[in-house]
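The complex appears here without one of its protein chains, the remainder shown in place.
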Amino acid sequence: MTTHLFVQSLTSGLTQGCIYALIGLGFTIIFNVTGIINFAQGEFVMLGGMLSFYFTRSAGLPIIPALLVSVLIAALIGAALYLLTIRTARRASVVSLIIITIGAAIFIRGIAGEKWGVNPISPPAFTGKHPLHFLGATIQPQALWIIGITLAAAVVLHFLFSSTVIGKALRACSMNRSAAGLVGINPRMMALIAFALAAAIGALGGAVVAPLSFMSYDAGVGLGLKGFVAASMGGFKSQTAVIAGGIVLGVVEQVAIAIDWGPFKSEYKEAIALVLLLLILVVRSRKLSEEERVS
Amino acid sequence: MLAALKKHKWSYVGMAACLLLLVLLPTEYLLAEKISLLTAVGVYSIVAVGLCLLMGYTGQVALGQAAFFGLGAYISAVLSTTHNVNPWLAMLIAAVATGAFAYVVGFPILRLRGNYLAMATLGLGIIMWVLFRNLSQYTGGPDGITGVPDLSIGGFVFDTDLRKYSLIWAFCIVILLISQNVMRSRAGRALRAIHGSEGAAESVGVNVTQFKVKIFVLSAVYASVAGSLYAHQTNAIGPGSFDFLASVLILTMAVVGGLASVWGAVFGAAAILILKIEWIPEMSKMSFFRPLFMSGAAYLISYGLLLMVVMIFLPNGLFVSLRDAFDSWRRRRTQRGVAG
Amino acid sequence: MSASILETKALTKAFGGLTAVDKIDLSVEAGKITSVIGPNGAGKTTLFNLIAGVYAPTSGEILFQGNPLGHAPPHKRAALGIARTFQNVLLFDNMTALENVMTGQHPRSRYGFFEAAFRLPKSHREEEAISLAAKRYLTLVGLGMYADRNPLSLPLGQQKLLTIARALATEPKLLLLDEPGAGLNALEKQSLSELIRRIREMGVTIVLVEHDMDLVMGIAEWVIVLDSGQKIAEGTASQVQKDKKVIAAYLGEEEAIE
Partner (left out) sequence: MRKWFCVLLAVVMLAAAIPLAGCGGEKEASGEPYKIGAVFSNTGFNAPLGQPEVQTVEMMEQQINKKGGINGHPVDIIWYDTASVPATCYDMAKKLIDDDKVVAIIGPTGTGDTNAIIDLVRDSGVPLISCAAGTTLTVPTATNDKHWLFQTPQTTLMIVDRLFDYLKTQDITKIALITDTAGFGVDGLKTITAEAAPGKYNLTITESQTYGTNDSDMSTQLSKIRDSNPQAVICWGTNPGPAVIATNMSALGMRDIPLFCSHGIAFKAFIDLAGDDANGVIFPCGKLPIVDSLPHSAQKDLLLEYRKNFEAKYGKGETNTFGGHAYDALSMVVAALDKAVTETPEEISGSNDTLQAVRAKIRDYVEQKVNSTGYPDTDGFVATGGIFNISASDHNGLSKDCIVMVKIADGKWTPAE
């Protein structure tokens, strides 16, 4: 495989990976704080794209305000999701919670399909479409935005968790919910914040990727799944691990296309991601069960 | 024996009633024109029961059951169409192959617990779906496989709706009875023990990993058999029928049935299928809802709403809730009897 | 001194930095009631988990009836005749009291899925035997009348008795009781110690971890004292009570508490 092809697959992989990472971060935050895997995470990504389209094209706002409003609205929807479903379902099992979030995802998809139709939409690129070249590879400016915003989000999150009161409270919850309750942190409030935060991050991802890949009412499923894999690869633990997981996933997929041989065919991209997921889980299974035993 | 009869009196009465209903339902007097719905209930009950054994009794989350359902359907379809294998033999091969596959993946995967197990099974399910869709040379790709022959015994072909219905429900009943026997046995106690506490189960000599894998395999085989029956019933299959949402559908049936109940699975399958292929389509006919259904929104909204509402208000299922109510009523009655 | 049923040789278990059990050599005499005591965090429960096979030892080995257990998993050890109860009860809340005890018969019965699925004669025969045995053990601990109750609907004292019945149902040679007395009132403790003696009469060797000194001193024929993972003393109840190290250890704990 030629160098520029390799570089191209790396850059494309990095771009895709950053999106996966952003979505994965959302999964991680909710999972750590509440122990729930929120299968509606992908829908927030979709909402981010759709809303930013709505506010730029229909409401005619400039990019940045549109972005902020979209993210804010998504956060509110995230909070509403928690209050209306998770919070209402008292003493529900893991399975019930999973199905509830899946139901929520389908519900949101339906609303979006009604509001924006089934044809994909494309919000304007942040800073034009004039591509940049290096080493024979091409990057669109929007891709740089994606990478930049992902890193920014990671930094902000890190700051939030390490050096703000809320962040510390959230971390306390993720370490030990009941103990956190004992020291006067309200786990429900923390869960609410976690859902809002996750929704916001997801929407951010959707808003930055939409100009590049466009967005349609049913895009949440696929994107959510990738983010989910990224989060699992990162072990649902630290932000850095998740971002690394996302980028690895993105690059592997693209390199697989570049190799395009045997099992590494572009048809099997989704499968490749999930096989990775399975391998990682199984390798880590021993450790996981040990942890559970000791605790 | 008499004692047993007394002990399970009500469940025998229930069974008799169910059987009678099964015979009467497809007749002109009741629901002749809904026979395909009734047949579908039979097929999905088989899958749902498997899931009940795995999740309700043993407490192992599984989000990829459609993979085994599809595996059975595809192996049966491919063998009986392109390779002209006898359908019954094909069904057997499918069941064995699916079981073997479940056994191989089961050992590593079932070491995981809770959410991690959910992820793994979810991943497995989608991988299989991608393979169904993309291994075009064997599976017909996205267009699926057509011309799957009807099952037949000697000259007797299961070609009419009524015959298919009877065949599938015969299978379903046998599987239900088998499942019930297993759950009331030593193995069943071991499995429930695993659900209760793996540590305690080990301490009384239960080989936890082995039993988990065994029940995983059993549920996979059930799904496979259901898949084969489905393929021969509808004579055609496509990858879209075995995707993630299909797994969710099966999962919901099992949960609505109240997981820890073999007969609940049938109830759950019936409840969900009536909503999905009877009520929601009927709604779409009404001029008031039509515009919403044209844009597809109503289908998604009502389905999503259904999942949420059921899980929030009936976390341990419709069937179990009803059964518990019935039991408490019986207890009160007997107590009054003692008093009087 | 007659044959010892259980021996540990330089048994050690370390979690990361902390060494919970540190080169412990001990030998449990068959048919006796042995008690392992020691202040909190002395490593008593870890020792139990090592014997029961929940943890693999970091080093050292365990011999049961003279044969090394190696890395045999818990269910194998149960089959060999090592039964245990848990500090935190761990009853199966998805079964009746009787069924809980019936699970205990698991290693003493064979029939599996196939026989069960088709109700073959073998399954009937074994089920009969299992339920008979289970009822016997349930009556032994005095819960005969609660057979059909959900275990969690019973008071803690009876739950503890039920776990003992469940453990006995595995027909063990060695029974490990993890703080059976904790949370019981004086009366319940009384009947508990009687029960333990009766089990001993059945020829089952008993090792119990217990905090309640009166209970221990009442029934234990041999006492082993652990402190911060090491064996600091052993002997008859009266011997260890006089032992300086033991007193120091316990005083240390009390100071720590104050």
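Letters are used for the chains, namely A, B and C, taken in the order the chains are written, and counting of residues starts over at 1 for each.
The rule is short, and it goes like this: contacts are C-beta pairs under 8 Å (C-beta built on N, C-alpha and C of every residue); 3 or more make two chains touch, one makes a residue touch a chain.
Keep in mind that this is a model prediction, so the values were computed, not measured.
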Worksheet item: Which shown chains does the hidden chain touch?
Response: A, B
Response to the item:
Touching the hidden chain, out of B:149, B:258 or B:317, is B:149
Practice prompt. Have a look at B:18, B:305 or B:322 and name the one touching the chain we're not showing.
Written response: B:305
Discussion item. I'm checking contacts with the chain that's been left out. Which of B:197, B:234, B:261 or B:316 qualifies?
Written reply: B:234
Response to the item:
chain A positions in touch with the non-displayed chain are 2, 4-5, 8-9, 11-13, 15-16, 19, 83-84, 87-88, 113, 118-122, 129, 131, 137-138, 140, 143, 209, 212-214, 216, 218-219, 222-223, 254, 257-258, 260, 265-267, 269-270
Discussion item. Counting contacts across the full complex, list the positions on chain B that touch the omitted chain.
Written reply: 33-37, 40, 81, 133-134, 136, 141-149, 159, 161, 230, 234-241, 243, 245-246, 275-290, 293-296, 299-300, 302, 305-306, 308-309, 312-313
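In the analysis below, only the chains that are shown with their structure count from here on.
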Item to complete: Would you mind checking which pair of chains has the most C-beta pairs in contact?
Response: A-B
Worksheet item: How many angstrom between the C-alpha centroids of chain C and chain B?
Response: 41
Worksheet, complete the sentence: Whole-angstrom distance, CA centroid of chain A to CA centroid of chain B, is 32
Worksheet item: What whole-Å value do you get for the distance between chain A and chain C if each is reduced to the mean of its CA atoms?
Response: 48
Worksheet, complete the sentence: Touching two or more other chains in chain B are residues 199
Worksheet item: Considering chain C alone, which of its residues make contact with at least two other chains?
Response: 54
Worksheet item: Which positions of chain C touch chain B when the two form their complex?
Response: 52-54, 73-75, 78-79, 83-84, 86, 90-95, 99, 102-107, 109, 111-113, 115-119, 123, 126-127, 130, 166-167, 169-170
Worksheet entry | Of all residues in chain B, those that touch chain A in their complex | 55, 61, 63, 108-109, 111-116, 118-120, 123-124, 126-127, 130-131, 134, 199, 244, 248, 251-252, 255, 259, 292, 295-301, 303-308, 310-312, 315
Response to the item:
The answer for chain A against chain B in the complex is residues 31, 35, 37, 85, 88-89, 91-100, 102-111, 113-114, 117-118, 221, 225, 228-229, 232, 267-268, 270-271, 274-275, 277-278, 281-282, 285-286, 288-289, 292-293
